[in-house]
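Could you have a look at this structure, given as structure tokens, before my questions?
Every protein chain except one is present and positioned as in the full complex.
Note that the chains are named A, B and C in the order they appear, and that numbering of residues resets to 1 at the start of each chain.
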Amino acid sequence: MNPLAQDAEAAKSVLKTMWMIRRFEEAVEDLYGRGMMHGTMHLSIGQEAVPTGACLALNKDDYITSTHRGHGHCIAKGADIERMMAELLAKESGYCRGRGGSMHIADTTTGNLGANGIVAGGVPIATGAALSAHMRGTKQVAVCFHGDGAMGEGAWHEGVVLAAMWQLPVVFLCENNHYGMSMASEKAFNLEKLSDRAKGYGIPGVTVDGNDVQAVRDAVQEAVDRARSGGGPTFIEALTYRWRGHSKSDKNLYRTREEIEEWRTHDPIPAFEARVLQAGTLTETDLEEIRNQVRDELRSAVQRANAAPDATADGLLEAVYAS
Amino acid sequence: MNPLAQDAEAAKSVLKTMWMIRRFEEAVEDLYGRGMMHGTMHLSIGQEAVPTGACLALNKDDYITSTHRGHGHCIAKGADIERMMAELLAKESGYCRGRGGSMHIADTTTGNLGANGIVAGGVPIATGAALSAHMRGTKQVAVCFHGDGAMGEGAWHEGVVLAAMWQLPVVFLCENNHYGMSMASEKAFNLEKLSDRAKGYGIPGVTVDGNDVQAVRDAVQEAVDRARSGGGPTFIEALTYRWRGHSKSDKNLYRTREEIEEWRTHDPIPAFEARVLQAGTLTETDLEEIRNQVRDELRSAVQRANAAPDATADGLLEAVYAS
Amino acid sequence: MVDEVVEGTETKVMTYAEAIRDALRVAIAEDDRVFMMGEDVGIYGGAFGVTGELINEVGTERLRDTTISELGIVGAGVGAAITGMRPIVELQFSDFSAQAMDQIANQAAKIHFMLGGAVNVPLVIRAPGGSGTGAAAQHSQSLETWFVHIPGLKVVMPATPDDAKGLLLAALDDPNPVVVLEHKLLYKTSGDVRVGDARTPLGVAAIRREGKDLTIVATGVMVSRAMEAAEQLAAAGVDATVIDPRTLKPLDSKTILASVTATGRVLLVQEAAGTLGFMSEVAAIIAESETFAHLRAPVRRLSGLDIPIPYAPKLERAAVPQVEDIVAAATALVTEW
Partner (left out) sequence: MVDEVVEGTETKVMTYAEAIRDALRVAIAEDDRVFMMGEDVGIYGGAFGVTGELINEVGTERLRDTTISELGIVGAGVGAAITGMRPIVELQFSDFSAQAMDQIANQAAKIHFMLGGAVNVPLVIRAPGGSGTGAAAQHSQSLETWFVHIPGLKVVMPATPDDAKGLLLAALDDPNPVVVLEHKLLYKTSGDVRVGDARTPLGVAAIRREGKDLTIVATGVMVSRAMEAAEQLAAAGVDATVIDPRTLKPLDSKTILASVTATGRVLLVQEAAGTLGFMSEVAAIIAESETFAHLRAPVRRLSGLDIPIPYAPKLERAAVPQVEDIVAAATALVTEW
């Protein structure tokens, strides 16, 4: 498939997305540290290549279901960062009017059916979205992002069983960052590759380097093409690593500093930048410009979000039911 | 392993158990038809070789968890047929004092932890019993009987995941009678062999002829030996067929008369009798004697059960909590 | 209204099961977005025969047999509902809502609110509850409490064939998740059912009978038992009002309170276990209201025993209110106070 690093537009777009995810989450971390943000947060720093690569294979009206660690998915699918940030800052202008927070951001205009606070909660939902696409005859595809830990849940199993039976247009994309909170996926699942699970559902399964945006894009593209042409679901395991703790309460006792350091040397962003430079597609100046552009966009989005009015408790009762 | 058909004692025991299951369920069917039995019933006629073969590999203090179609498991593990029948007849002397009925019979004295009205409900329970055996250091093994349909449930998945992670002494024994109610397992699971699922949990999986009592015994024996010696769980698929409808409400619209007829020619009981005769282990007279003995034992058990006092509603409230 | 079926409306005698099937037929014909999925709803015709031969009319796309995966199918219903379909999920027994509770309570019920109103979840979940068939503890529960307690769900409990159809069609119109709790013992009961697309509005109680001496509020299969009891009471000179809330959430408490204010006595009858059964809420609403001052006797609940439903027929019968229990409780309320 077309090498992203050799196409200037594609390369720019990839870098913009990956940097935006990184910078967005760094900003979240900072705001949180300064007491300006509430609740908890799950950062995907280090994992940016997975949503970025995956969403490159999708149309705007294709669906994704996301997770508690969902900022990257949301950004990669095309959401507005100001409204995302506004949500985290508990503003009325946030995607959920401050009712959902980080774990529930959705942007249906770009096909994101929502982050989910429930591990594997989005799996049967993705299957349902794919069923819906199939029944409406739209050729839309659903990509279900989920973690390695999610594969211990019955919801994961049932969602995949139904999708396989009905051969629905859905891609189960496991972001295997090696841990479900403190539980090592290696220990949890007794498997060399989580993609070995796919066989048990009679669907194709593949494992790719999740820090290689090209590898992710290619695998997802293949799966999406198959799904769109009626070939049914695919399971993809993307190997990656979360640099930060699981959430704010994490003391990182279950893994070594060396392991974290080792994985930081596999940062997906500079790795892709290096490829782009090597291919001569963009110059160091171009790269710098992208970084600056992202920084400026983000800074201004944070400022605007922060200046917006707080979510209000008016009409809470009326907001429970649609009418 | 030792051929059951060549050992007179073993052969007698196998035939006694298989005939008892068959006759017990025929009696149930008859009592039900005559309005003497209440509720619903799930008959395992045609599937007798699975519980019979499996329980031959077990010690009395090994555990089983059973299903809604559980008469065979219960009998094969050694329960008293009078108390079983009394339960179905809603008698105080029944295993559950008439509170449970067919779907909840348990006989903990022979290690049967209970039938279960919930499809796959027994799967995590079996894992827990195996965990308990492991923690108590007893070398007991748990065999979890379940249907093919149960493999669509999240409970099945989660029970197997935990057992595989902890390498517990449990055997997941799927009675694949080709249908979960009206859903063909072939259609449901997109797999040639359900045992292909085992790989996804990193545990051994095997498919055997479930109408061949020897094949079932051998496969379960191997799995039990592995479990007892610390080798962890095994998944076994035993291919068999239910002759009767799923329950009383079944009109058998989802399968053909020919299919049923074809499977009836693979009746596990005469097949084993033929082998025994061929090996010269027992004579036709011996076989006749076994059948008569079973018939007499059952008839007398039914009579005694039927004559026993009905379950009473006294103390229902006090029966909810143990003290 | 005392009489459900308005004079002049065309009706047909149907069983409760047939009425549901009729609603499915109507809804599938009139709206491309409607489909139903569940275990054995296709060729098998449903565990209780609700779908019957409907599969031959509507086909396997609109009436989908599923694997035994309650959580998965409710979740698939949620996914379909938020992407433009109007799914109905049948749970074979309402007891299996336990399997699906995350998708029901944590997803379906909350998505609209949690996402700031960005999405609706027009999902209908049908599930038969209740005892009386000898199916024992795991197949006989009345679990309306679980759903009524969760903000974001609507809950209906049809007691007649006409409501079985009308409430289901109204549930399908609603942009919110609606749990329709049917009753196994009612499937074979028959009555007049409006033909065509006849809706029973959500949130409106039915006054099944009007009387001045006491108010009986009953749900599900208890409605017909309360009506039978009311006949017996009438013969003994006690004149009872019988109210069937039909929708448990949102509850038409106005109708109930008005009646209790008028009669001064109230008997709340449910099959569910008493402790935190639905009638606890009705009792609390009455105790908190202005009606409190009009009570001539304490509120009285008549509920299923706080026990798992036993298998033995006599025990099963003893576990939930019967006509004679209602008569006795009503008589005591009227004579002792």
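Worth pointing out:
Here is the rule we use: a contact is a pair of C-beta atoms (placed from the backbone, for glycine too) under 8 Å apart; a residue touches a chain by one contact, two chains touch by 3 or more.
Because the structure is predicted, anything quoted here is derived from the model rather than measured.
Here the chain not displayed is in touch, across the complete complex, with A, B, C. Across the entire complex, the residue among A:Leu4, A:Leu113 or A:Ala155 in touch with the chain not shown is A:Ala155.
From the options C:Asp102, C:Asp162, C:Glu182 or C:Glu271, the residue with contact to the unseen chain in the full assembly is C:Asp102.
Touching the chain that is not shown, out of B:Gly100, B:Pro169 or B:Gly232: B:Gly100 (per the contact rule at the top).
Set against the missing chain, the residues B:Leu88, B:Leu113, B:Cys174 or B:Val220 yield one that touches it, B:Leu113.
Panel shows subunit C; residues 71, 95-96, 98-99, 101-102, 104-106, 109-110, 113-114, 136-138, 145-146, 148-152, 249, 272-273, 275-281, 283-284, 286-289, 292-293, 295, 298-301, 305-308, 310 of it touch the chain omitted from the view.
In the full complex, subunit B touches the hidden chain at residues 63, 65, 94-100, 104, 106-108, 113-114, 116-118, 121, 123-133, 135-136, 142, 154-155, 157-159, 161-162, 165-166, 319-323. One chain of the complex is left out; on subunit A, the residues touching it are 38-40, 87, 90, 96, 98-101, 103-104, 116-121, 149-150, 152-155, 180-183, 188-189, 249-251, 253-254, 310-313, 316-317, 319-320.
Everything that follows uses one rule, which is that only the chains that are shown with their structure count from here on.
One inter-chain figure worth recording: subunit B and subunit C are separated by 37 Å, centre to centre, where each centre is the mean of the chain's CA atoms. Taking the mean of the C-alpha atoms as each chain's centre, subunit A and subunit B sit 45 Å apart. Taking each chain's centre as the mean of its C-alpha atoms, subunit A lies 41 Å from subunit C.
Across the assembly, subunit C contributes residues 66-67, 69-72 that each touch 2 or more other chains. Residue positions of subunit B with contacts to 2 or more other chains are 152-155, 188-189.
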